[in-house]
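All protein chains but one are shown at their positions in the complex.
Chain lettering (A and B) follows the sequence in which the chains are written, and residue indices restart at 1 in each chain.
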Amino acid sequence: MAAVESLSNPRARLRLDWGYLAYRLRRSPLTVVGLLMIVGVLLAVFIVPLFLSINPDKIDLAARLAAPSWQHWFGTDEVGRDIFTRVLYGGRISIGVGFFVVFVSAGSGVIIGALAGVIGRWVDTVVMRIMDVIMSVPSLVLTLALAAALGPSLWNAMLAIALVRIPAYVRLVRGQTLTLRESGYVKAARVFGANPWQLMRWHIAANALPPIIVQATLDVGNAILMASALSFIGLGAQPPTAEWGAMVATGRNYILDQWWYSGFPGAAILFTAVAFNFLGDGLRDLIDPKQKVR
Amino acid sequence: MAFLNIVRRRLGFLVLVVFGVSVVTFVISHMIPGDPARLIAGPHASNAVVANIRHQLGLDLPLWQQYLHYANDLLHGNLGVSIRTGRPVAQDIATFLPATLELVVVALLFAVLAGVPLGVASAVWRDRPIDHVSRALAVTGISAPAFWLGLILIAVFYGQLGWFPGGGRISSILVPPPRITGFYLVDSLLEGNWADFVSSARHIALPAITLGFVNIGIIARQIRSAMLDQLQEDYVRTARASGLSRARVILGHALPNALIPSVTVLGLTFGDLLYGAVLTETIFAWPGMGDYVVASIQALDFPAVMGFTIVVSFAYVLVNLAVDLAYLALDPRITEVG
Partner (left out) sequence: MTVMGRTAEVADEALLDIRELSIEFPVYGGAVRALDGVSLEVRRGEIVGVVGESGCGKSVTSLLALGLLPRDGFRVRAGAIGLLGTDVLTASERELGELRGSRAAMIFQEPLTALNPTRRVGAQMIEVIRRHQPLGKAAARDLAVRALGEMRIADAAEVMRCYPFELSGGMRQRVLIALAFSGDPAILIADEPTTALDVTVQRQVLTLLRERARRSHTAVMLITHDMGVVSQYTDRVYVMYAGRVVEAGSTRDVLSAPAHPYTRALLNGLPEGAPPKAPLRAIPGSVPDLRAPPAGCAFAPRCEHAAARCGERPPMFTRTGAAGHTAACWLEHMEGKSV
């Protein structure tokens, strides 16, 4: 089994040339910008509130719908809650949703896709037919329908978004698996008796990982957008949860005079989604052979 | 000849997909928590009444039989009855569809007219400032929550500047044009009613921009990628070596060739726009299907939501089919090889 053991150890292959990485990054400033933006958001949303003593639910009827000021950087809402604080705390929910959704959909999708590709035969056919059927409905509409069917709650919204995204990963990984299955070293490993699990570990780690990482990064942004959209319609987070989409929805009634109510939470969504898209696009360019610089 | 074969094959595929869609919607509608029979009967009705209703609705039949009834209904255009409006869902959708289609078409035009030049510039001046700016713009478009963007546009262009109206399809003091196509812009022109046309145009501007903005990025990205592919091709080098100017090579040769595969992205964009319409219509009080479905969701009107899903999926598949056929027609290589 020694041959299989060494084949299934991906660490032997992943060597990172930091100098080359820095060179590529310098030519793609947006990627770095995206990364910094994400770090900024994560810090602001998860770390900063630990140090400031602020309460997102603190009601202050005397300062209702106040414009942005030094006391309330983003203004206040209709019961006087500080919107800046709510945006920070809401960020935990929105970003948490993003990561959770991607974790679930990418995780399951990758496993299903890899197994389907490696086991092959009728398992592969059945799985792909199911995925095709799911993908035949425009994903956004399907998410809407699913979320509506399951009932309005943040949990159901996350589930709906995650489920609908799974086929994309299944296809991605299965495609990679099929190509790699025919390659020399995988065939050799099979001859030595490697079972599907070992084969799966090998190609996922070494070869299928980069496109998955790119897709996952982009999906985090999309999941955040989708979750906030569902909340806006009323299918996701329910008020008084300080989720960004729900805040924009409530702020809608005050948009003409108190623009900050919808303005800032929405801007937070935009900022975060932009960050993940920059990073995801940049990663995609890094691994795209067409972009390999001379 | 080869073309017809392809058409036949794709139509067959279409049928399969529609079948798949119907299965998916059927499955989803059975995931709805709660007992529909009880919902209709009310919480105080006796079990006998509920059982009766259940029998009438066919809910006591085995699942596969229920599906057959469901499929049969679909084939006859029966999408059920809306709990909220009391009308057949199919009729509701027919009423509200044109408004959404009009919005989607104008938004698509806007996205294409803005996105294509952006994509071309990005590809030609790759990695220069204009590329970065245009890519940043494109990414912002994709990342912007449509519902938020619409609200901001209303706040600025209606609230502050008063340039555009804040909602609706046409000014409330005007009479809408007679319904020939259902598109206000077209119908008012056909009627010769200039006031109606101008008002409709002013009303569609903001929603279309909001809706289309998101897709500028997608289209620009696609064009950029396709252009980069074309610019690396040998024929570009031949054309330049023959003395053709850069502009001519880029716009006259590379761009038309890049547009051919990009046509498929139009199909995807259409799906995005249909969904985006759901959010945009709500904000602009645009009486289309998006507005209808949101109201239905909030009223827990599941037949309406399922009906919407089926119709939109079907439309999406049709559009993609049309797009694929257009691609086949445009690329001389494929038509020949078949």
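Brief remarks follow.
Just so it is clear, contacts are C-beta pairs under 8 Å (C-beta built on N, C-alpha and C of every residue); 3 or more make two chains touch, one makes a residue touch a chain.
If you're wondering where the values come from, they're calculated on a predicted model, not measured in any experiment.
Within the set B:S46, B:S172 or B:S242, the residue that contacts the chain not displayed is B:S242. The omitted chain makes contact with just one of the residues B:T100, B:S143 or B:N257: B:N257.
Remark: the residues of subunit B touching the chain excluded from display are 233-235, 237-246, 253, 256-257, 260, 331-333, 336.
FYI, only the chains that are shown with their structure count from here on.
Only residues 27, 29-30, 132-134, 136-138, 140-142, 144-146, 148-151, 221, 225, 228-229, 232-235, 245, 248-249, 251-252, 255-257, 259, 262-263, 265-267, 269-270, 273-274, 276-278, 281, 290 of subunit A touch subunit B when the two sit together in their complex.
Remark: subunit B residues 17, 20-21, 23-25, 28-29, 31-33, 127, 132, 135-136, 139-140, 142-149, 151-152, 154-155, 158-159, 228-229, 232, 271-272, 274-275, 278-279, 282-283, 293-294, 297-298, 302, 305-306, 308-309, 312-313, 316-317 touch subunit A in the complex.
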